[in-house]
Structures are given as structure tokens and as C-alpha cells.
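The complex appears here minus one protein chain, its other protein chains still in place.
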Amino acid sequence: MPLSFTDRILFGGDYNPEQWPREVWEQDMALMRRAGVNLATVGVFSWAILEPRPGAYEFGWLDEVLDGLHGNGIGVALATPTASTPPWMNHRWPQTLPQNPDGTVRTYGSRNAYCPSSPVYREFADRISEALAARYAHHPALRLWHIGNEFGTVCYCDRCAARFRTWLQDRYGDLDGLNEAWGTAFWSQRYGDWDEVIPPRQVQYVINPTQDLDYQRFASDLLLSGFVSERDIVRAHNPAVPVTTNFMGFFKGTDSWRWAREEDFVSLDTYPDPNDPDAARDGAMAQDLTRSLGEGGAWLLMEQSPAGAGWRPVATPKRPGLNRLWSMQAVARGADGVLHFQWRASRQGAERTHGAMVPHAGPDSRVFREICELGGELARLGDVVGTRVSAHVAILHDWDAWRAVELDHQPHSGFRYLDRVREYYTPLWRANITADFARPQADLGRYKLVLAPSLYQVTDAAAANLARYVERGGHLVMGAFSGVSDPDERIRLGGYPAPFRDLLGLRIEEYWPLTGEPLAVQCAELGDFSAATWAEWLTAEGATPVATFTAGPLAGIPAVLRNTYGAGTAWYVATLPEAAALARILAAACSRAGVEPVLAGLPPRVEAIRRGDKIFLLNHDDESVEIRAVGREPTA
Amino acid sequence: MPLSFTDRILFGGDYNPEQWPREVWEQDMALMRRAGVNLATVGVFSWAILEPRPGAYEFGWLDEVLDGLHGNGIGVALATPTASTPPWMNHRWPQTLPQNPDGTVRTYGSRNAYCPSSPVYREFADRISEALAARYAHHPALRLWHIGNEFGTVCYCDRCAARFRTWLQDRYGDLDGLNEAWGTAFWSQRYGDWDEVIPPRQVQYVINPTQDLDYQRFASDLLLSGFVSERDIVRAHNPAVPVTTNFMGFFKGTDSWRWAREEDFVSLDTYPDPNDPDAARDGAMAQDLTRSLGEGGAWLLMEQSPAGAGWRPVATPKRPGLNRLWSMQAVARGADGVLHFQWRASRQGAERTHGAMVPHAGPDSRVFREICELGGELARLGDVVGTRVSAHVAILHDWDAWRAVELDHQPHSGFRYLDRVREYYTPLWRANITADFARPQADLGRYKLVLAPSLYQVTDAAAANLARYVERGGHLVMGAFSGVSDPDERIRLGGYPAPFRDLLGLRIEEYWPLTGEPLAVQCAELGDFSAATWAEWLTAEGATPVATFTAGPLAGIPAVLRNTYGAGTAWYVATLPEAAALARILAAACSRAGVEPVLAGLPPRVEAIRRGDKIFLLNHDDESVEIRAVGREPTA
Partner (left out) sequence: MPLSFTDRILFGGDYNPEQWPREVWEQDMALMRRAGVNLATVGVFSWAILEPRPGAYEFGWLDEVLDGLHGNGIGVALATPTASTPPWMNHRWPQTLPQNPDGTVRTYGSRNAYCPSSPVYREFADRISEALAARYAHHPALRLWHIGNEFGTVCYCDRCAARFRTWLQDRYGDLDGLNEAWGTAFWSQRYGDWDEVIPPRQVQYVINPTQDLDYQRFASDLLLSGFVSERDIVRAHNPAVPVTTNFMGFFKGTDSWRWAREEDFVSLDTYPDPNDPDAARDGAMAQDLTRSLGEGGAWLLMEQSPAGAGWRPVATPKRPGLNRLWSMQAVARGADGVLHFQWRASRQGAERTHGAMVPHAGPDSRVFREICELGGELARLGDVVGTRVSAHVAILHDWDAWRAVELDHQPHSGFRYLDRVREYYTPLWRANITADFARPQADLGRYKLVLAPSLYQVTDAAAANLARYVERGGHLVMGAFSGVSDPDERIRLGGYPAPFRDLLGLRIEEYWPLTGEPLAVQCAELGDFSAATWAEWLTAEGATPVATFTAGPLAGIPAVLRNTYGAGTAWYVATLPEAAALARILAAACSRAGVEPVLAGLPPRVEAIRRGDKIFLLNHDDESVEIRAVGREPTA
């Protein structure tokens, strides 16, 4: 991927002028200029207006919009409108509707009413993409293509079943391969004919876990094939225009590592909850993921709300200054653009209560005034474009590990993958230690420290990769319940975590989920602590116990261990320590690995990120802080 | 409507003798006489027995019942039995079954198993209504017609879809009108053909809000058309017999303002929970609504339970005396009759645990003894018949405002319409200030004070009506989140609440739903208080701030305001104050408006209502109270 996709900081939002009469368009242009908008996302939900009848396109209004924007110096992110089908399609071809696991159908009247494997849908989607590209690929306003919107629809119909079988044939070759991989010898599930294989629909009891897992993989790949189809169409008309689609951060439904490599650059929709005290952390985490998906290159904040997010149960607006603060956080963490959903608040429809750059109250409002100030500030920050955020820590993130650890009938139904990632991310974020996210099989050599908060399922190659990383002098901290299954969700035998036993110097006999009161853990080196939810019945086989359970059936069993492996060090945290304790463990690991914060000694709620030669200092506290003497320069 | 529909207080209940052998009927007559019963509701669920095969009527047993009742001096409320279809209909014509939004069907074995737009259902329903009317319209026992029962079934089938389209064509004229009203330019929902328009069924994400809202309106109107059809049939045979159907108080599913005008008088089914400390308030509120629906004329308490309500999760019976107390409350608030569900407790079927006038234990029971005492008392209260309850306060209540404020994706999903109505009703009820309910577009000139607890959606005409009311000297208290949308659920722009900005002297930029701890509000005039759940980012534009938020992003923003408008005064309560604070605000508004209680100085749990020249004093406390010196006479 290129280092960036723009030569200035992009600023703007989704622009849906088709909801408004012409006179509003003129006001829009003037207000956009006032706000410093230089990019408008157009056409995301315009299919039914662009193609009011099958095959009959009406581009006149869109010509007008693009010309108008261009005339006002505003670029366009043009969307293929394929996320939301026109009613005529679903009505005339009901088989385009997506089906639930129980066989009932989701119909239209909302959005995303399509079966991703429907040939009718795909044909109409490709045709309108072609028509748009043919008309606008060289339009002077066009800056980038925005394919669809927030891909995520899953269908369980018979056509999807057939596509699933093809996907499985690619993966497993023949039925024996499938039966072996899915473990169908259990519960009399052996398939004798490909036609018998179906999606994980409604069943009497718990579904086959590999069937479930593979359908999640397939569903992501199926949507991706739709993205690729539209991408190829628009790219063919003008390869110079970069193509993206808007990710939703840590969204389980699509494996963004696989998606990102099909994009020209990565973009993010992010809606941290202003009522959540950890919102800034969540924002940073999604941003770091997005940057990492783009291999460290710049990325685009495609959607955020300038005020409240209407879909939230309690849609409290951002307080004054908060949209600026979070926008700057995105730029600091690598964004080359800050866009919003949406430009002008809708009067009607399902998102009429969603915040917008021009709220219902109009431009005479604190929201619009803040937007104008933000536009001005971003315009003055243009020299960050083309610069990179550097990180010496990598946090492993893997969609298969996520999907697999959350399958049914795991030892603890409350063990959620993202909780683990957040627990490990948080102390680093608080300490202003910047982290990338990485795939377990990635080249990790450039990182001083690697965290694997949750790696329940792991490939042989990834396991070997981590061992090699440590052997060559790397530092690794691995979280509980890792290294358990292979990609077919087949448990690795002989003592957990089979592929990491040597690396970690230990052997686990049993996972020991906990209910009730936290357990006491003794830890001379880093201070005693308590741990809840999870423990493991393990024996050190070479590793040094760092912390040990002190009571109950687990008394005397190590809870945290550290192992020297080759030239490196591997920690294993076999429980879920209280937050302060995990922070101490990670601080110790950082210290041993030589990882240092961007800046030390900052007030508690001040976030520091270095991008290129700039250090961004973001105060997340309600009160002002004065930062007199910035500490020593970071060593890297 | 006439002032009353009876010349004495009616007393009795639902009588379902078809569940019992003949020997029980004779006991029933004797016991009814003992209890002073003068009205029995007959035939509500008798369809399958009256018409055991399609078109084959068996009226013999009903002749016997009506003759028997008449012979014992007991009148009859005769029901069209159309709420509950016979199995043969649903079995032979499965298309009569109602369909859920997900396409699955509700079948028989319960009650109300019909699609309201099914022509088969309607034809059989009209035919049996015709047959009943032909046979009994001039029966000497007949006092009134009771059409169906607790209308409320909603269906989403294709036939209903077709009816919905007709309803929409009536409302919007053409498809452009529909597209405009529903805001289909958003999310690619533009309809190109009427056939594409369907009910709000199961969808992927949130449904179009106006589609949802219109279906609620349509569903109410569709049921009403069934009521009207049967009403016209029975009325044609003897216009002198009044016609009603039993409302369920604040039931969202049917717009009772529209229904009431089709009835000869209004009746109520009411089941306050004896375990709820606010039950008496809820009862009063439903009764005041019922009286108001009948334009202040008398109404009939059609159903209450003498003991417990079997459908309640914990069906605690009414304690001794409570049925008398609540019956008197109904009479005080305008009822000219007190009926129960049901006369004799069922031995079988889904309501076998529901309380009854003759319980399972038989007449030798405290319940039946209390029934007999009540019958006697009511007989001595006959001179209230024909007298009115007077009120100087109106509380605005509107089904569209209710439906609209509870659509999906409002700023606060916990903002419930009825909570607002209850919050405003309660302090008045506690202070023994009688209130009517009124439509926002009603002539309000006779009221000293109007409360609008929740008027999220409002028509232009209603907005003008309220302004006119205040301008001419009226007093208005408007609750938060009012005046936001028009009848198409189109947000009114330029600063909320657009149609009331002048009237209220303020402008709101943003709604600010709250989570967490209540906020502190400073109020020199009425005492400081706290407020939760809801705030608004507003500016006084002429209004006087009465209370102001003191901390957080809303610090300094008014929470309560008062504006002089023409000759009147308009208050705006931009938050949800704690109960005591709202009571003080409303007391201040009453005081300024010259509204006084029925009686002042009563003990806290004593309710006072004036009907005609009588004052009813109801002690809701467990302990007796002595009321020595009744305060001064009320001024009105």
C-alpha cells in the first residue's frame, strides 16, 4: 500500500443531498466551504434513486452534485450504493432476501436486505457499479471509491448453502477431508454426500463447532467476493483512484486482515460511547487496529458522529470539544482524514436522530461551530500527511482465534475475546506505549515486545513463528487459554498448550473456569493480587513461577510464569489478574524488553502519541492540565 | 354522546353459563339476586357454541339464559362473540390466522386467532352479529351491545399488506406522497410501485420509522373497521340499544380517541395490581381517560377482578375492602356501572385462576360476601347517575405522540411515554386536583391549566391550538422532548421545539439523554432538585429560567423555564425532575392558574373527587382515618 492516499488532511462527511430539495444544496456548498470541508462521501444509500426501475439509471442529479462539489473545491468519495437494495429488487426477486438460521426471512424497509450469494443481487450490484464507474471514474471531483457500506450481512438460505459447499470443497478437497476436519464421527454427523452439507441453522441443541466456525469464515469471504467484484469494476475504469470500504474496527463478522489486503487503503467507522469512561481507549484501539490493517500506512477515519449516535440506546452527544479531541487522536494515530456521518442531519428515516455536522438546529449551533474550528485546525496540520506512527509493541489479533474461543460450549461462556484484548491493550495505552496489532503469523522481528492476549486457536505456522520470535531474543507475553486448538477447531492433545509448551516451559492439564469470589494470588516479585473467572491446572516444566494461587484446589499452582527460551523471554499469564496486577506484569515485561513510553511523567489522563516528528498530547480529562517540563525524549 | 346510558348504577359481570351445567344456572340466578346484580355480560366467548358448524346456529341455550336473566330482573350486555373464532374457521380457512412480523403464524387454542383483514373472518363475524341482532335486538333483557372484546390483534400477512396500501393511498394519494412522507430517499427505500409497499416485518436492522408508525395507525383503524361493521349491523336492528366495546385504558394498540367517537358510550377494563403501591393512581388515571374519551359523559367499568387477575405473574387477590374502594373510585370518577370479569370462576381453561364474584370456594366466601355488600351500596348510590365530574385541568394525551416517541432509535430508548404521563398525573392526583385528558387539538378554553407531559409528535393545528390557548390567558406546562416531529415523523428543523419556540420563549439545539447519576439542578424559586435520564441543550429566548443545571457540560443551561405569552403563561420542563420537584413545579403552576383541590387538608392517602353534588372520600391507607373538619368548599 502507498504511504498515503492524499496530500492533505481530508475533512468532511457523508453527504446525502438526495434527501433534500435543491435550495438546501446551495446552502450546503456555502456551509461546507465555511467549515473547510474538502471531501464528501456521496451515494452510499442512493441505489433506489439512481436506479428507480431495473436498469433505468438516473444520474442527472448526481452529475449536479459532483459538479457542484467540484466547483466548490470539494472532492468526492463516491460509493457503490450496493449496501442497500431498492425495494423493486427484493419485491420482484424475493430470493434476494436474506434468511435467518430459523428459515424466516429478513425483508426490506430497513437496509442491507440482500443475500450476498444471490446472483440477481450480484448482477444488479455489478451493473450499477459499472455504470457509475463508466460515468464518474474520471470526474475531476473523484478522490476515492467507497465500495458498499459496513459489510456484515449473513444469510443461511439454500443458495448460500451451495456456495458454502463450494467454499468447503476448496478448503478440504473431498468429503473425507470435511468429515475429518469437522469431526463428524461425533454425534452421527458424518456426511455421505456434499448435498447434505448445510449452514449452521436452527438446531435442537449445540451446533458442530467447526461447521459454525467455517460458516463464519465463509460468510466473511462471501462478502469479500462481492467487494472484490465491485472493486475490480471501478478500478478497471481508472486504476489511479484508490478503493476502500469502511471497516467497523473490531467487528467479528469480517476478517479484516483478509479484507485489508484487497483495499488500496483502509478506513474506519468508529463510534466510541461518550458515556463510557473508557471510550478514548476504545477509540485508540480501533485506530491502532486500522493503521495496522493498512500495514502502518495512513488510513481514513470514514465515519464518526459529531454529536450522538442515534442507534445507541442512550445517544448522549459528545460534549463540547470532544469531537475535536477524538479527531486529533485519529490523526495522531495515523489517520490522514477525518470524516463524519453525516454532513446534514436527516429529517426523516431511521437515522433522523443521529448526530451530524449540520444538526437539526442548523448552522447556528455549537456543533457546527466546532466543526468549523476543527476544519481550520486540520487544514493547518497538513504536514503530518506521509508520516508514520512507530510502535515497538505488537498485540496479536486474529479473527479465527476470536471466532473459535467464542464458539458454544467453551469452558466459560463469559470468556470474551475482546475483553482479553482490551485488558492487555489498556495498561499500554494508559502508559503511552504505542502498540500495533499484528497477525500471529506476521514477521514480528521489529517489535521489542509481543503480547498475545488471547490465542485460543492457532496454526502450526503461527505457533512456530512465535517460538522463532522469542528464540531470537524477542519478548512475549501470552494470555490464558491460548494454543488450544488447530484451525479445524481440533484440540491439540497431550497437555495444553501443545504448541507452546516448550516455548512457555509448562504443561496444563485442565482449564479451570471460576465462578464467585476472586482467588488470592501470591506474587513476591510484582505484588500479590486477586484473579477471577479463569485459572488453569498447570505444572511448570522449566518456567519460573512468578505468581501462585494460595488457596482452594488450585493452591500452589502457578498463575503467572516466565520462561527463558533461546535468547528471549516468554511470559504466560494463566489467569485473569485484576487490572492493576496485569498492568504491573506488562510494565515488568516492557521494562525487560526495553519498551518505553512516548513521554513519561504525564498527568494520568493525558495521551501522548508520536507521529513522524510530532508528538500529540491529548487531554482526556474534564479539567485543563498544564504540562511544564516534558520529560526526556523517547529513545526510539 | 348522551349524558348516561342507564338510569341506575349497573352492577354485575361477565356471565359464561355455557361453561356450566344447567343446575348451576339456577344457583346463579339466586346468587345474582342476592348480590344485587342487575347486568350480566353474555356471549363474549361463545362463538364456537353458538355456531358449532359454519352457518349452523344454536341459540336455544342463549334464549334460555336471556329469558332466565330477564325473569330475575337482570339486564344483559350482549356481546358479538367475534373476539375468539371457532376452531373450525381457522382449521378450514387457515388464511384467517394472524401472521407475525417474521412470517410465522399464530394459531388457535388460545383466543383472538384471526387476521383482522381476512374476508372469511369478517364474513362469518358479520353473519353471526346479524343473526344475534335479528334474534335479540328487541329482547326485553337487552340493555346494551358489547362488540367483540379488547380489540388488539395485529397481523402482518399479505392481505393486510394490501389493505395497508389502500389505507396509505387514502392518506398520501400517490406514491410520491408516500415516498415524501416516509423519507424513502434515505437508505434506498424509494418505492416505484405500490405493490412493493409492505408492513414493517422482520428486517436486518431498524425499520423505517414512518412505515412503523403508519402501520400502528393502520392496525388500529383496521380493527376499528371491524368494530364499525358489527356496530352497524346490531344498531340497524334497534337503534335504541347503545353500543360499546371494552377499552383497556392506556393501551397503545388502538387510538381510543378515534374509537370512542364511534361508540354510544365508553367502557373500561381495568386491572390495577394490588401489589403496586401506585395502583390506585393507575386506576384513577385509566378512569379519567375513559371519562374523557366519552367527552365527560358517564362510562361503564366493564371489567375488573373482584380478587386476583390470573394473567399477572403474581396474582395476589385484592385484600378485603379493596374491590369496594376501587369500585367507588370508578363511580366517583364518572362510572355508571361496575362490572367484573367474571361472575363465576371458571373451573377450566386459561382463566381458571382469575378472580370472580363467585370464587371456586363458592358463595360461602369473603369475596362473595363483599360482592353482596357492594351491590347493596351501589344500589343506594343511584342518584349520581346523570351527574358529571368537573375538572379544571386537562392533560394532553395523544396516541401518535405516544407511538412516535417510542419508535426505534430515539435518543433514549428508556424514554417511555406513559412514564411521562404518570409523572405529571401523579402530583395532581395526590393533591386531589381532578384532571381530564384531552387531545392536543381539542378546545381547551374551559381549562385553567393544561399539562402536556409528552408531545414529541404534534400536528401544526395542535401546535397552533396550544399557542392560542395560552395567548388567550391559559396556563400550560409542557414536558421535555415535545414538539419535535410532524405527523409523518419528519423532524421540525431550525431548533427544537420548532412549533413551540415562540410560545415557550426558548430554542433547543440538542437533546441530551443522560446515563448514570442524576444531575444537580438549582432552583431558587421552588427548591433545588436532581434530574436524571434527560436534559436539553437550550437557550432562553424570552423565557425566564426557573431552574438551571449546575455542573457538567450542561452547567448554566436552564432545566425549567416559564414564559409569558399573550395573556397566558407557558412552562417548559426540559428534563425529568425527581418526583417531589415536579410536584412543586406543578403546584406552582396550579397556584398561578388558580387551580384548587377538591378538598384541601386531607390526610395523605385520602382521595377526594367531586361528582355532581357529591364528594367521594376514598381512604387508600390500610389504617382508618378520621376526617373532622373538611376544609373550605372548592371554588368551582
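By written order: A and B. Residues from 1 in each chain.
In this section, a contact is a pair of C-beta atoms (placed from the backbone, for glycine too) under 8 Å apart; a residue touches a chain by one contact, two chains touch by 3 or more.
Just so it is clear, the model here is predicted, and its values are computed rather than measured.
For the chain missing from the display, the contacting residue among A:F11, A:W47, A:W88 or A:W182 is A:W182, taking the whole complex into account.
Of the candidate positions B:P242, B:P359 or B:P558, contact with the unshown chain belongs to B:P359. Shown as candidates are B:P101, B:G177, B:G253 or B:G310; the residue that touches the absent chain is B:G310. Contact between chain A and the absent chain runs through residues 102-104, 182-193, 195-198, 200-211, 408-414, 488-491, 493-496, 507-510, 512-516, 537, 552-553. Touching residues on chain B toward the chain that is not drawn are 16, 18-19, 45-49, 52-53, 81, 84-88, 91, 98, 100, 104-113, 153, 275, 307-308, 310-311, 313-317, 319-320, 345-354, 359-362, 364-367.
Criterion: only the chains that are shown with their structure count from here on.
Each chain gets a centre from the mean of its Cα atoms; for chain A and chain B, those two points are 48 Å apart.
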